[in-house]
Structures are given as structure tokens and as C-alpha cells.
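Here is the structure we will look at, set down as C-alpha cells.
The complex appears here minus one protein chain, its other protein chains still in place.
Up next is chain A:
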Amino acid sequence: MDVISKSIQLIFSGDHDLLQIVLLSLRVSFTATFIASSLAIPFGALLTNYDFTGKRAIMVVASAFMALPPVVVGLLVYLMLSRSGPLGEWGLLYTPSAMIIAQTMLIFPIVLVLTVEALKPIKRDYSHLMNALDVPPMLRLRTMIWDARFAIYTAVLAGFGRALAEVGAVILVGGNINGQTRVMTTTIALESSKGNLELALALGLVLILLALIVNAAMHGVARIGQRYQVTRQ
């Protein structure tokens, strides 16, 4: 197959531009996943543990936002960061920062909803015990997150996958500038628009391979973690 040999060529060519594009893809999506997860996991733990009015509404909205089209998020971030927008003075439009902001907004609801789902059974199992032991609130949240970590980790991976794969938001707020804001997905879009369909598909294979490597590495870490895990005191 021509496409497969082309993608193998691409990988082993050590092409500087391709390397830069791959690294930027990873950096933007990792950072967005890190920020979104750091906010969504504690927030998800709070949502699971406390009942208040409007909680159900938050969950419904968050679930709905999992279906947010990347283009819409991109448009929102564009309007905010545009020089004519409220945050225009920051001058962030068409920078990797703008792409990180857009992807963070895009994947926050995904990590949040999946975290809440991961924590629900833990809460069911632990709440009576924790009440009986009168565990302080912070420790309660930390214990629950820790014991649900493998499920939460799936939530984080789902968010990362979405960030790495989307093109609509980053092309709007990043501008697909050569050497600055060009990532894997926008390169694929550009090459297919140039009619270089085989090259575009080969780049797609490289992207999938990248996702495979990242996931395999994280699963490897998880396995090691599981093998050596010690019971929390």
C-alpha cells in the first residue's frame, strides 16, 4: 500500500518540520489535558460528594457540552481573544496559548462527566464508612479520587484523545501558521485541501501511531502502578 509506505517514510525521514508539528501537537494537547483535568477532577469529586440545588442542572449541561462542536468552541475563543474582543489586549490570538485555551474548554466537560461517573460507585461504597469514621472533607475527596484513579485515568485519556484529534477549534484560534501554530490535524486538513490525499492519509496514520504510543505508555505506567500499589494508610 502506497499510503502505508509513505507514512513509514515520513516517520523515518526525521523531517524537521514534521517533528516540530508533532511536538507542538503533543505540547498543546498535553497542556490542555493537564489544565482541564486539574480543574475537572476536584470539581467532579465535589459534585459527587455534595448535594445542592442546581447540581443536576450542572450535570445535564456538562453532559450536553460533551457534544460541543470544536468549531463553536473555536469561534467563542476567537471572539474573546480577537483584538476587538474583551481579552484582545493579551494578544494571544494565533498563538499556541489560544489553542490550549480552546482545547481546555473543549475537554473539560468530558473529563468532568466521566470523573463523576467514575466516582459514583466509590461514593456508594465508602460514604457510610467515612461518615462513621468522621473523615474530614478534604481527606474524603482525596481518598475517593485515589481509589477511583484507574477509572479517572480513562476519563483523562478520553479528554486527551479528543484534544489531539480535533481540528475545528485549533485552526480557528491558531490560524495554522507554518512553524508557529501548525499541528497534526491542521496539517492533514491543509494537505487534503491541496489535493495531496495520500500525504494527508499518511499524516493521519502518523497521528494514530502517536496516539497509540501515548496510550500504551500511560497504560504501562498504570500497570506498574497496579502491581506495586500499596494500600493507603
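In this text, contacts are C-beta pairs under 8 Å (C-beta built on N, C-alpha and C of every residue); 3 or more make two chains touch, one makes a residue touch a chain; residues count from 1.
We adopt the following convention: contacts and distances are computed from a predicted model.
S.K.: Choose one: "Sulfate transporter", "Cell division protein FtsA", "Succinate--CoA ligase [ADP-forming] subunit alpha" or "DNA helicase". The correct choice is the protein name in UniProt for the chain not shown.
M.R.: "Sulfate transporter"
S.K.: For the chain that's not shown, point to the residue among A:62, A:77 or A:101 touching it.
M.R.: A:101
S.K.: Out of A:45, A:73 or A:93, which touches the unshown chain?
M.R.: Per the contact definition at the top, the residue touching the missing chain is A:93.
S.K.: Kindly note down the residues of chain A that lie in touch with the hidden chain.
M.R.: Residues in contact with the chain left out: 27-28, 31, 34-35, 38, 82-85, 88, 91, 93-97, 100-101, 175-178, 180, 190, 192-197.
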